[in-house]
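Have a look at this one.
Removed: one protein chain of the complex. Kept in place: all other protein chains.
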């Protein structure tokens, strides 16, 4: 019918002219009338009449013509398709002018539009996250005393020096010095566990090596490393060994060089934290910020250990004490100093933001992996050798190792059915990883490019100014 | 020749004017005449004459000008290229108007057009799958009794409460409660196989551990785990162990806490299934639906086991009975409760749909892997140590483990030729996975975005309404 | 200068009008004159004058306006940028009309244009490969005898029946029957190596198992599977075993079921080959075609073995004969029957074409892997334990296993430097695979889509006809 209507009305006088930014669109009255049931700006006579140019007998809109083409097609067909070569925010603006809503867009075009808009939204969030209010202490000029003002300016300068490497040359140098201290602290932390820095007296060393050469070490090797899950009763021996190991590790004195590095770093980070605390304008906001909490968590274990070492060394060596179980956790907390790197290396905190912004995709991937783990661990438990897959929870490890295609080989199915399940597990793992990585990657690249854009823009504006 | 024709006819009076939505296209009569052997709307004089505007001496079409540009080029050159920036459905509509078929499109442009159209088709299928008819019990108002109508409304409400989390607040809460029960049931299922929840009396435990510390266990370890394929004669010992293991596992009483959880979950899922069965309008359609079958399959094994446990416990402990071989299968069926998660986590059933929609790509990947497995298992069998690769079927496991790059290391070629074959296998595996994953991924992302679109659209329409 | 020139010449009368398919482009005489040093059609006065419309005082070209925009910009600036939304062949055609060559395109736009053109070229090659001339025996109607003509038609029908599943219903059924025979032959081939189908008499079996339980098998296990490279002297024992293994394998009679399947398949494939040979029109072309050679290679070993089995069975059991070394190779050739699948599964031969068309990318990947293997095997040999990495060629295996991230664990660096080299190897492997897979994947997807297009087009044309 519409075709007939149009064909019949080819008298030529019922054409409507839309001049949009110089481009003249023509349509028929019949077309316009025939879809007035959908409501948007162009179906509103008041809106139209405001833009009517009586002299030239056309509607004149001072807008971009490209989007109007889509809008006019919407009027003609009732379906809103968008030009693919236009970016989301621009489209949004034009659609707003024409009174069209996001829900009017057809599914086939909505996707790229929505993605573009989501990116813009998440980048705005990224900008807010990057520049929290406590990072830029505002100048409270309420008090008139000169000293206070001077003090405030000094605080402001000091704050920027410590936190913004692009603030000045000195700030840049400070950033590098700070990075060196972080790396030093991490080095000390790692090295302290290595035998090269083990200065426990020779006799213990000799005993240790002696016992290792003895018969029982061979038993241990065959028991622990023959890729077999340990039965509860056999683990008793390793447990004793483990306890002894920890004792040895704590009773051994720290290497003087590392101790020195530790002390130096501790002083540096303590001073840094205190200066920042003093300079931060809304202090409570600073203290509760993630970076400050991480900094504190990275300092505290050292102080705690130092206190124990200085005032209660007997707690570190005495057996059968609760403190001995507490120590590994304390030491583990020292690993928090690695997180300090995140604040200092741009790529790392962009990745943090990416992971937070990609929370949905990431949790989807984890759910997939979890369900896969559950499923395949259950199945393998029933179809394969129960000597290898002793329980379903134990099978989780095998399933996850297989799905990530790491495949240590400490557990591997040996029956035909088990191997079929194993094959399916590996293929599913490959699929899951392949499915979810690309969406995560896109987020990261978007974020990374945006940060690059902001940095480059600031630099260019500085140069131009 | 055509160039000469055109050049010769530059008198200016034989131009034809096409006004398409305001944009005036000009071409020469000669051009139009010279390709009349191809049939489409514009070569039909009746069609053309209907759109001729005698006043302005031009053809006026109230259509989008962008596609007409392609159509006119088709008329000029006989080759139909499409604008890349236009989405499939819009192109389809316009091509239909101009009487052009899909087969007229050039191969270079057909691909993106076809992909776009396929996506639209598969998304429509997805919508149908998501909203089966039994999910929306229609109101059969034929009977006039008031009670029946009231009952019907109640059923409708109850049905929506149980199945559509976006129906109301209560439905959302119910969805979370239901998820908790599913997770509880899975936890119980997994935990029941772990030694922590093993309450078999100490004596058996002692015997078990005692035997493990004894001489023969060492033999078992070396026999089973030395990464060697078991010879038929040596498997006899593990077989006895396996049988004993299963006996122990079944004779051991279930931990009271897990038993309690199992009973609670069983009651919950039974009630849920019954209520759904009562509320579902065409009941036979509900019963045969996949979700209902899975729900039933997840309940039945528990009842079966419960019946056996209550009325025929001797079947569970008696040796040499058929039932003992049947039990692992029964227990394996309990793993079906993991599938319940799929209905409750959106990402999971989108993945299910993706896998179903990507059946062609998936089967292609599996065929590739299968052929690779066959080929490389055959070759490695002949070129490597027959002690490791005892038969071609046994080599399948090695081939698939290598091609997915899992590489457990339980089988690895040791001869030079075997290692060359192994290298080729690994590279082929990497290629196969790399070849087929991207097409699958695209499907998933499309589906996922579409569901997002639908959900967002529904939410926006609710807000706007 | 050009800006001044243009600005100065704003008298309005020196404008040149190009009407390209209805779109009027305007430029200044000065602009046109100022770049006459570059030669193409528009700089040729003869060409221009042919298209001049004296009535309307404009040049009229009955071409697509979009490309002319680029051409005009080339005239203005001397740099040829192409519209991104247009496909290669269309661009090529338009550029040819305007007398512009591929080398005139700017590097930034050349890439997508070139890729588009290369795809078109390789798809044309694919079409030629898919439809070799011998596949469509032409009707030689030179001889007038009726019998000969009838015979020819029969041959044509038979040929299509055997080779083109889309020819008729019968052809489709034949294709499936043929596939079943291929799968049967493969099954028989794989199963014959499995112990389930081993019907060697009990005594030999007993001896075998007895020897395995004996002392020496333990030595073998520790020697072969302790993940240590075999020293030359120790391999002598396995060699003897290996020889004995092969003897056993050949002296053992084939399982009657498998023997029956083998004979049936052999007959089927022989008949199929002969019929095809008779029907093929230029017979020499058929015989030398890849598919026919594979078919022959898959049949021959069976006949050879059969002949040996029937007429010279003593060759199969006699020790110290040359034939015994020849046998594994003969058996390996039986694996050729797997290649038969390729002709019968569309995905597989598309992959073959992809691999051939991606020869450049594939060889690049292999060169990368080879150089990486060479480099890292050399380095690891010098920095790690020479007991594990006994020679550089031996290190190749480790390097390739690490670079493909398979990581069997049969060889792994143990020294600190070795582990650093190992880390670099793994990262390089990940990079190499990541670098080269995407370009290969694109080729495959293009090919696969094209075949889909051709198949769909043929089906649609059949329906429409």
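A, B and C label the chains in the order they appear, each numbered from 1.
In this text, a residue touches a chain if its C-beta (ideal position, glycine included) is under 8 Å from a C-beta of that chain, and two chains touch if they have at least 3 such contacts.
From a predicted model like this one, the values you see are computed outputs, not experimental measurements.
Between the chain not shown and the residues C:151, C:177, C:278 or C:371, the one that touches is C:371.
Although one chain is not displayed, subunit B still touches it through residues 85, 405, 407-409.
Taking the whole complex into account, subunit A touches the unshown chain at residues 19, 21-22, 50-56, 60, 62-66, 84-90, 93, 116, 119-120, 123, 186, 189-191, 193-195, 209, 212-213, 218, 220-222, 224-225, 227, 229-230, 238, 241-242, 245-246, 249, 328-329, 331-332, 334-335, 338, 341-342, 345, 347-348, 351, 354, 365-366, 369, 393, 396-397, 400-401, 404-410, 433, 437-438, 440-441, 444-446, 448-450, 452-453, 456-457, 460-461, 464. Take subunit C: the residues that touch the chain left off the picture are 6-7, 10-13, 15, 17-18, 23-28, 31, 69, 72-73, 76-77, 79, 81, 83-85, 101-103, 106-111, 114-115, 222, 226-228, 231-234, 364, 367-368, 371, 374-375, 377-379, 381-383, 385-388, 390-394, 402, 405-409, 412, 414, 416, 419, 422-423, 426-427, 429-431, 434-435, 438-439.
Everything below uses one rule, namely that only the chains that are shown with their structure count from here on.
Note that among the pairs A-C or A-B, A-B reproduces the B-C interface, with over half of its contact pairs the same by residue number. With centres taken as mean CA coordinates, the chain nearest to the overall protein centre is B.
Taking only C-alpha atoms, you rotate subunit A by 90 degrees to land it on subunit B; that is to the nearest 5. Subunit A and subunit B have Cα centroids lying 28 Å from one another. Distance between chain centres (mean CA atoms), subunit A to subunit C: 40 Å. With touch defined as above, residues shared between interfaces to two or more other chains in subunit B number as follows: 84-85, 222, 227, 393, 405-409, 438.
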